[in-house]
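The complex appears here minus one protein chain, its other protein chains still in place.
Our next item is chain A:
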Amino acid sequence: MAPPSPRCSNGKVNEDDETTGAPVGRRVIFGMLGLGALGIAVGANAQQKVNRALAPLGPVGQVLPAAGGFRYYSVVAGVKARKPENYRLTVNGLVKKPRTFSFADLQRLPQTQMTKDFQCVTGWRVENVAWAGVALPDLLDAVGVPPQAQAVRFHSFDGVYTESLTLEQARRRDVLVATGMLSGPVEHDHGGPVRLYVAPMYAYKSLKWLGRIELTSDVIPGYWEERGYDVDAWVGRSNGRDDEPT
């Protein structure tokens, strides 16, 4: 706000009495700045309480900030929904037996379940998400990995998004080709019918709408990694963040 000035610049009369009186406008602004600073200090805690309070509201709560926990991120304008019946997952590249899996094929492989947090690199976190599907090492065993394959590249059927892991990372038991999530199928908006869940890493590694897995000799940086995010995206140990590990 401008400093108080009871006279106009010509020094004669005031056009009106409006430039005298209490500086309420300035007080409102300073008050809002104070509340903003307070919100920054205590807001993270408050939002968790809000999330818990609004959770029973279901879809109504979705309009309110982060009440549903998950936020929807997509880098393309739209993704055509696929049903489990016509879903196909291709595994190719440096593999012994290239193969295309149907949704039913995936369900016939050994199943893995885990309940773990989902941490986004932009700060939001959804605690205790139930995941179900095929552990990536079990899928890799089904196609056979020759020694020259050292990395795994994932392609989304949105046509644009890609991700990657080293073979060592891909052999972890907590990396999942997820066919179930939140005690149900993986919804389209969550990247269904089949998505990746890389438990120990930030959520951009957990590619949605998984369409193809390609074994490569070297790590090829994924979509966000070409845009400045860390390739090794360990929660709490990358991207300059110190979140609790998932």
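Remarks
Just so we're on the same page, a contact is a pair of C-beta atoms (placed from the backbone, for glycine too) under 8 Å apart; a residue touches a chain by one contact, two chains touch by 3 or more; residues count from 1.
One rule holds in what follows: contacts and distances are computed from a predicted model.
Missing chain, UniProt protein name, picked from "TVP38/TMEM64 family membrane protein", "Cytochrome bd-I ubiquinol oxidase subunit CydA", "Formate dehydrogenase" or "ABC transporter substrate-binding protein": "Formate dehydrogenase".
For the chain missing from the display, the contacting residue among A:Ser74, A:Gln107 or A:Ser238 is A:Ser74, taking the whole complex into account. In the full complex, chain A makes contact with the omitted chain through residues 1-2, 4-5, 8-10, 12-13, 15-26, 28-29, 31-33, 35-36, 39-47, 62-66, 68, 71-79, 122-124, 189, 227, 240-243.
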